[in-house]
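To start, the structure itself, in structure tokens.
Excluded from the complex is one protein chain; the other protein chains are retained at their positions.
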Amino acid sequence: MDSGALYIILLMVLPILAAVISTFFPARESYMITPMFHVIGIVSAYLVMDYVPIETHWHWAANIEFAMTLDRFNVVLVALVYTISSLVHLFSFHYMKDDPDIKRYYLKLAFFTVSMLGLLMADHLVLLFVFWELVGFSSYLLIGFWFKDKEKSTSARHAFMINRVADAALLIGVILLVAVFDTSKVSDVELPEGNPVLLTFAGLMLAVGAFGKSAQFPFFGWLNKAMAGPTPVSALIHAATMVTAGVYLLARFQPLLTPDVMMVMAMVGCATALIAGVSALFQNDIKGVLAYSTISQLGYMMLGIGVGDYKASIFHLWTHAFFKAGLFLAAGSVIHFMHKANSGVDAQDMRNMGGLSKHLPFTFVTFLVCGAALSGLPFTSGFLSKEGILLATVLWANKLSPEQAWIGYSILGAGFFTALLTPIYVSRQILLVFFGKVRTIFQTNLSNKVEPVICVIVPLMVLVGGSVWFSVSNGIFDAHGWRLYSYLFPGRLVAIPEDIGHRVFVASLILVFAGVSIGYFLFRPGSKKVALYKDSNVVPGSINGFWQEGWYVDRVYGVLNRGFLWTSNVTFWLDKQVVDKVVNGLGIGAVIIAKVTGVFDRYIIDGLVNFAASFFSGLGNILKRLQAPLVQAQVAIAMVVVIVFMFWFLF
Amino acid sequence: MAVPLSYYLLLAAFIFCAGILLVLIKKSAVFVLLGIELMLNAANLNLVAFSKFDPKLSGQVFAVFSVVLAAGEVAIALAILINIYRRYDTTSLDKLDQLKN
Partner (left out) sequence: MSLDVLFFGFGAMVVIPLIYMIFTRNIIRAVFAFTISLLGLAAIYVLLNADLMAVVQILIYAGGIVVLLIFGVMLTKRTSEAGVYTDHHQVVIGSFVFIGMLVFLVTGILQAGQVKSAGVEVENQIAQVGVLYLTDHLVAFELVAFLLLVALVGAAFLAKKSDH
């Protein structure tokens, strides 16, 4: 075994090792162990950056060779996963402190982290699919962590099942690529030769699989359900790692995506961004807003790949991981606080919050900075990466043929409109949660320990640090200034025409500030809208409900389900009413004929019939044993059959 | 080489068939376990007999594994048997015809 393989194994094993070791210590003392191991992981991931690509491979079956690879592309993401995962582990200790099952929680979290690392490092499509499923399964375990709550376990199942549907498509794509096009290597994809229609289909299937995992239309319903899990889990899974697996996959397989597939991806991406952006505006659950904003940002990433600039998407993936994890952890801090302060109300409902900036100053700062990054305010990382995607979209739309131009420009319009929506819902959330007066009564006296230094402030501040411009880029306004660009993509970047760059820059600035102003105007403390939020029991009107439940996509699933039920009921009815009657009619006819002929038969063929009857009853007595719940009888019959066959074949 | 290989094989064949017969005709679960052990023994005898002609001794190596696994199997099977007896008050296989309750 060479050192490269050792490195890969080390990186794969560290999280689970940490979790297993920490189970041997009391929960109160073990919280530093896992982050320490993660730091080793981060450091080794950064150290190995100069030595990539390294790989290890082994035979799985005849002429199938599995491999794990670390190359320039995924070592960055491995480091990202380690970084976010360590912060989440640290934060979880604060959040899950009072949970009796905290050790199970840490083990599941480690299991997830390992699956995700495997997904990133897998260098064979089948292996990638295996880890893809493991990621889905471990996230199911984490979403359903509080499985004693029926609703939460149902949500976990729901999320898992929707993922399965998309995974089936992915499996088709994987089989096609491996068996027909013979491209199984992930790290070095080239356009294979073969039937272009089939290739398009394979690419489409890959894309559908990615849509499922990355919560794109029409699969995005599960991400909101997935919020049933503990909040730090949402930070890890539903912001930084698992949902970006689809983006990672498509970015890897970008060379073999045909223009049609790219077009579909661009359309789905921007549609998802828009739909989820609108829905986020109407959520009352603090995590619901974040869930829909995640879906929306993932839509941007898909759009970026669809328009051909997967580099911008990866950049957005990187920045999004930091600021969205920051937002989720901050939301976790808020929920924890609300839970402590007043156990009687829904701790996640923003209508119960307000004025929390006094109590949670660090959380407030995090929310402000990360929210700014999410909205794309200048001087944040989000501004740079989002502008990169919008820029790529503009360039792409300009290059389309005249017949397709209208599609391109409507996609562009939707993209820019979503860029306007984002600051609105972010400012709505911040205003509702942190400004104004508290809308519920705090029952318990709050001590100062709501934001412990190591467990809460450190992770939050690290994520805040990752969300401002100087941590990711050299140029303040340079959409292609990501420090890792030259490392990740050694080739030259596409030159951007000066005037278009300026125009997009100005347009995003205007949209962001317009969004923030609209948001502030609508939801400033004391405004009419906010006054409506006094009562958390208000049932949303039909239109509001439509937005709030994610455009009723879940209901469409329900209708489909009911459709299947209905069809089966109809066929059942047909079976019962029509087929049975026909059969009965035939039976009656047969009886009549039999009665007529029976008179003759009784005397003539009686003996034969009796013989047949006794023969079949004897046979039945023997065959009955097959059905009987007697083990030995069944073994005996199996043995008899074996002997009969052996003699048959041999003599 | 006084005794030819086929004698050992014939002996093993008889042991194996006796095992099958025990499994089939006895009502007691303990007897059935005995029968299974006999079949395993027959396989072991074959393995060892063949390994006499094999300088790498793979048969013997494998036979020891098989003995060890048989020991584990008996332990588990008897544990299950005791549980069954506690619940149904019988070890007769023809009375155990339900997977549940």
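Per-chain numbering from 1; labels A and B assigned in written order.
In this text, a contact is a pair of C-beta atoms (placed from the backbone, for glycine too) under 8 Å apart; a residue touches a chain by one contact, two chains touch by 3 or more.
Bear in mind that the values here come from a model prediction, so they are computed numbers and not experimental data.
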Residues from chain B at the interface with the omitted partner, ascending: 1-11, 13-18, 20-22, 24-28, 30-31, 33-34, 37-38, 41, 44-45, 48-49, 51-57, 60-61, 63-65, 67-76, 78-83, 85-86, 91-92, 94
Contact footprint on chain A, counting only the chain that is left out: 632-633, 636-637, 639-640, 643, 646-647, 650
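Operating definition for what follows: only the chains that are shown with their structure count from here on.
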Sites on chain A touched by chain B in the complex: 628-632, 635-636, 639
Sites on chain B touched by chain A in the complex: 20, 23-24, 32, 93-94, 96-98
